[in-house]
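If you scroll down you'll find the structure; I have some questions about it.
Every protein chain of the complex appears in place save one, which is left out.
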Amino acid sequence: MRQDEADGELVLRALGGDEEAFAGLVARHRGRGIRFAMAMLGDASDAEEALQDAFVRAYRGLKGCREPDRFGAWFLRILVNRCRTRGARRRVGAMFVRDEAAMERAAAPRGEDPEWREEIERALARLDPMQREAFLLKHVEGMEYEEMARLTGARIPALKMRVKRACDHLKVLLREVDDVRVP
Amino acid sequence: MSESHDDPLIARVAGELRRPVPLSPDFDARVMAAVRRAPPRLPVRVWAWVREPRTVAVSPLGGLAMAAGVAALVLVGAWGSRPSAISHRPSAVRAAGTAPSVTFVFLAPQASSVALAGDFDGWDAARLPMRREGPGLWTVDVPLAPGRYQYAFVVDGRRFVPDPSAPRASGEDFGTPTSVVTVGGAARVAGGSL
Partner (left out) sequence: MLAALACALGMPAAVRAQAERLGGRLDEPTRAAVAALVDSARAAGLPATPLVNKALEGASKGADGARITAAVRALAGDLTRARAALGPTASEPELVAGAAALRAGAAPAFLARLRSEYPGAPVVVPLAVMADLVARGVPADTAGRAVLALARAGVRDAELVAFRQSVERDIALGAPAGAAAAVRVNAAERDLGATTPTGSPGAAAQPPRKP
């Protein structure tokens, strides 16, 4: 796969049976996918399984990608649905279970402040799943509300309300932490 | 836009969540392994054998069997069972010194009769009646010298129907579309003037 091949070209080649082309799509979109899935599900194993599941479903349903050049948006919709399904099956609070092994393989990046990352994840976990999803799509993925409406099937006013409530809740949860953290 | 968009805390949260998240080193391999195990999509299975090398005689059979096969596979798939591979293979059998024989196939379960009419038989439907083989499949073998021929299937002696999977001739001189088959190879010079 050439680095300058657009998603549209890769999709068409993959439709023709070129597995390497689909591998190229995986490589190109896995980073954004795991970022979203991890933030939605809060668990590395779950997130990777959801992402893998989404790629397999995308492969099987690739002919349904009507705009090959917009594969990314089409794939994200599949991933959003996979995360919804997986999240619904998990027990509430499971996100907070951490053992040593989980810590070892935790996908959370060891950035400058891992504790801050962990607090964010705890706060996200306390959000209503639909609010969490809307917040991630809007503020992390940078989507416009029109695109979010197409992806989720929800109406724009409802999406705006979810985002606002998510932000308000996060501010409450994290401002306490932030206040404590300020030296 | 919500005031939250400009809130510095939200911006910091979003920035943190945009950091790259590591994946297991074998993630790509696991995905591709799962992809290969996934049930094949219908068009890829059907198209795979069409791409295999064949003689230059372009047979509509390949495309037609595939179209019929795709229709059959779609039906099977809709009922939940796993589709089976197509068993037809295009044939361009050539006896020494003769033109290759091109097999035409047409799927018409409701027809009482199907004939082939085209440039190779003076558009006379009586010359090339097709024989019924299998449920709704009509076939006939026609030796064709290199060239490009327009044709259509004549259903029940009156309806001219183009081949659904063959290329169409540009324009419709007489109100109904015709299909095209091309046979490659060398040919004599036209006109007999040399």
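Each chain carries a letter (A and B) given by its place in the written order, and its residues are counted from 1.
Here, a contact is a pair of C-beta atoms (placed from the backbone, for glycine too) under 8 Å apart; a residue touches a chain by one contact, two chains touch by 3 or more.
Values in this document were obtained by computation on a predicted structure and should not be read as measured data.
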Using the touch definition up top, pick the residue from A:G16, A:G31 or A:P114 that touches the left-out chain. A:G16
Please give every residue of chain B in contact with the chain that is not shown. 43, 47, 50-51, 53-56, 58, 63, 117, 119-125, 127, 145-148, 150, 160, 167-171, 173-176, 178, 180, 182, 184-194
Positions on chain A where the hidden chain makes contact: 2, 8-9, 12-13, 15-16, 63, 66, 68
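We take it that only the chains that are shown with their structure count from here on.
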Name, in rising order, each residue of chain B that touches chain A in their complex. 2, 4-5, 7, 9-10, 13-14, 16-24, 27-28, 30-32, 34-36, 38-39, 41, 43-44, 47-48
Spell out the residues on chain A that touch chain B in their complex, using ranges where they run on. 15-17, 19, 22-23, 26-27, 30-31, 34-35, 38-39, 47-48, 51-52, 55-56, 59-60, 62-63, 105, 107-109, 111, 116-117, 120, 123, 136, 139-140, 160, 163-164, 167-168, 170-171, 174-175, 178
